[in-house]
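Shown here: the complex without one of its protein chains, the others still in place.
Order as written gives the chain letters A, B and C; numbering starts at 1 within each chain.
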Amino acid sequence: MAFLKQYISEIYQAVSSLLKGMKTTGSYFVRPKEIITQQYPDNRADMKIPERFRGEVVMTHDENNEHACTGCTACELACPNATIKIVTKFDTTPEGKKKKALDTFVYHLELCTMCNLCVEACPTSAIKMAQTFEHSVYDRSQLLKKLNKPGSKLRAGVE
Amino acid sequence: MFSLENITDSSQKWLYATFNSTIALVLQCVIVMLLVISLFAVLGLVLVLMERKVAARMQIRLGPNRVGPKGMLQTAADTLKLMMKEGLTPDGADKFLFNLAPFVVMIAGMLIMAPIAFAKGFQIWDINIGVLYVSAVSSVSVIGILMAGWASNNKYSLLGAMRSGAQIVSYELSAGFSIVSIVVLAGSLQMSDIIASQQTGWWLFRGHIPAIIAFVIFIIAVTAETNRAPFDLAEAESELTAGFHTEYSGMKFALFFLAEYINIFIVCAIGATLFLGGWMPLHVGHWKGFNHVMDYIPSSLWFLGKTFFLIFLIMWFRWTFPRLRVDQLLSLEWKYLLPISMFNLLLITLIAIMGWHF
Amino acid sequence: MTNGEIKQHIVTVRPNGVFDETGEWLQVQVDISEWKTFAQWLRNDALQMDFLFCLTGIDWSATATGKTLLTMVYHFTSTVFRHTLVVKVKLDRNNPEIETVSDIWRTAEFHEREVFDLFGVKFLHHPDLRRLVLTDDFEGYPLRKDFEDPINMIKL
Partner (left out) sequence: MYRETKILNVDSKVSPIGGDLEGAVGADEGELVINVGPQHPATHGVLHLVITLQGETIQKVEPHLGYIHRSIEKMCESLSYRQFIYVTSRMDYLSAHINNHGCALCVEKGLQLEIPPRAQVIRVLMDELTRIASHELWWGAMAMDLGAFTPFFYAFRERETINDIMEETCGARLTMNYMVPGGVMYDIHPNFQKRVKDFIQLFNNKIDEYDDLVTNNIIFQNRTKGVGILSAADAISYGCTGPVARGSGVTCDIRKLYPYEVYDKVAFDEIIETAGDSYARYLVRIKELRQSVRIIEQLIDNIPDGDFQAKTKAVLKLPRGEFYSRIETARGEFGVYIVSEGGTTPYRIKFRSPGFSNLSALDHMSRGSKIGDLMAIMGTLDLVIPDIDR
């Protein structure tokens, strides 16, 4: 008799545990409000990307097409993947002195791991992380970027 | 009132009036064949979409929603894709058996369609041993699965097929016992008689608790027989990648896939026929008005409603439960379901003999 | 046990062990010939070092003093006394061979295979000494200092 009692209580417990699980999934079935699917890219317009999100390195230019990069190569040294290559040139200041300046800021997006070490290393805050994330292209060479805009120059007063 | 019965009757009369009886019979067969095949296609599309939508809702997702309005054409697009895919046959496979297997599974599914009453008077073959026929033919599909597993020359397939064989053979028993308990109550093996015996109420409600137990066991057993989760050991995704149909691709894979859903439909249709009265409307005792209103709903809708309710139940199982292990699967059958259903059959026989049912 | 007590225990069995107490944990260097018996003593006797949590090698060939030196480093903890000990064994870099400890600490089986794979240290009497992460026909031992891979290694 004890065996039968145990047998039946076993079955009862098993069935009730199964019903509990079915209750959970069933309750979600009748509550479509709980659906969490994001309809990307339909929701691109109202998507919120946090301002700290690291999508790619960009160089900030102001309205006069001036940037703050002195070409010091601190970012290049800080980068663990050789993502950044700084090409420098020598400018002549009005006083006639020769001064090292940025020629091209080469950025390999395909190598970048968005670790933010270059931005941390930059002494003049010339570069920052942008929130773009749709980086896919058809050709890998398109990921090689020049960050300083053509014709841009060093902002006055930045050393 | 629109009724499928009128259509079948009038078309049969017209056929026999226009042609001599042999040609009429042949034409009838052709019509039935076309109907069954198109039913297969439609059911496949609908059930796969339903499964995906049900799964999505339970998993707090949206499910297919891009192809067609609300994703309705998703399965049609998938079928198109599968048809255009190359049907690969592995190098070491037994080519004949490998290619035959999906058709065996498919044909087994088609054969069981015969005695099912889809609506009042809408039945392919009202054979007098209908229930026996169903349980006999439903075992044939396991041969196809074993064939597929063996012929693929893949160890995953083989393991899946072996599991499937053991599983279907054992669950056949308790499914059979559950069916027999209704046969005992109804006193007939013929589908139309069983449905007619439920005129005053469905056996699920009339047979006291034993009938409910039989129903629960039937649902569990057929879930196992159709290789559905939580009994999907034959294709256990995380263990055997895809089990017996690992090596299948393109349309041959689609046939297996289709057969799975058709089998679900069939077992649910049988469940609805035996326990929920088939196309018989819901009648409650002496509520004349209520019963009258229920009679206005077409019998085909009653049948489909009950069937799809059972299908939903089986889908609900799938998206809730983890899979059993192979030895647990068998011990569930032999240690729990079989003894219970045997004892249950005794009770039902007692009820039937004493006439205790409502 | 404190570092001093551990040291006392070790001195009684290995009077010629070389100790280094500058780091966080006591370090002891034992000779390769007595390594196996020392390991058994560590595991089973007073110190009860039952948990080998780190096993690795260091190739010293890039330094001035260690041209032919390769060291095995074993980190032990006792789950009984909660003390930690570092044991070092010096090997000849050109023909590094050492007795396995996989029969004493089962975890060593995998770790030794890894060290064999990446440093080329042969563990004598290891039950299954094969390459673990690299292909069987891989040439060279990547974690040695003189390993160069012109295709896959990026130099900054």
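By definition in this document, contacts are C-beta pairs under 8 Å (C-beta built on N, C-alpha and C of every residue); 3 or more make two chains touch, one makes a residue touch a chain.
Small disclaimer: the values here were computed from a predicted structure and weren't measured.
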{"item": "Neighbouring displayed chains - absent chain, whole complex", "value": "A, B, C"}
{"item": "Options C:E5, C:E34, C:D50 or C:E99, residue touching the unrepresented chain", "value": "C:D50"}
{"item": "Of A:L117, A:L143 or A:V158, the residue in touch with the unshown chain", "value": "A:L117"}
{"item": "Absent-chain interface as seen on chain C, which is shown", "value": "22-25, 27, 50-54, 56, 58-59, 62-63, 73, 75, 79, 82, 86, 105-107, 109-111, 114, 118, 131-136, 142-143, 147, 153, 155-156"}
{"item": "Where the missing chain touches chain A, by residue", "value": "13-14, 17-18, 20-21, 23-25, 36, 50, 52-54, 78-80, 113-117, 120-121, 129"}
{"item": "Chain B, residues in touch with the chain not shown (by the definition above)", "value": "55, 58-61, 91-92, 150, 153-156, 158-159, 163, 229-230, 232-233, 236-241, 319-328"}
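One rule holds for everything that comes next: only the chains that are shown with their structure count from here on.
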{"item": "Between chain A and chain B, centroid-to-centroid distance (C-alpha), Å", "value": "51"}
{"item": "Centroid distance [mean C-alpha coordinates] between chain C and chain A, Å", "value": "41"}
{"item": "Approximate Å spacing (C-alpha centroids) for the pair chain B, chain C", "value": "64"}
{"item": "Where chain B touches two or more other chains, by residue", "value": "none"}
{"item": "Touching residues (chain side chain B, partner chain A) in the complex", "value": "54, 57-62, 316-317, 319-321, 336"}
{"item": "Complex contacts: residues of chain A adjacent to chain B", "value": "11, 18, 21-22, 24-26, 28-29, 32, 34-37, 39"}
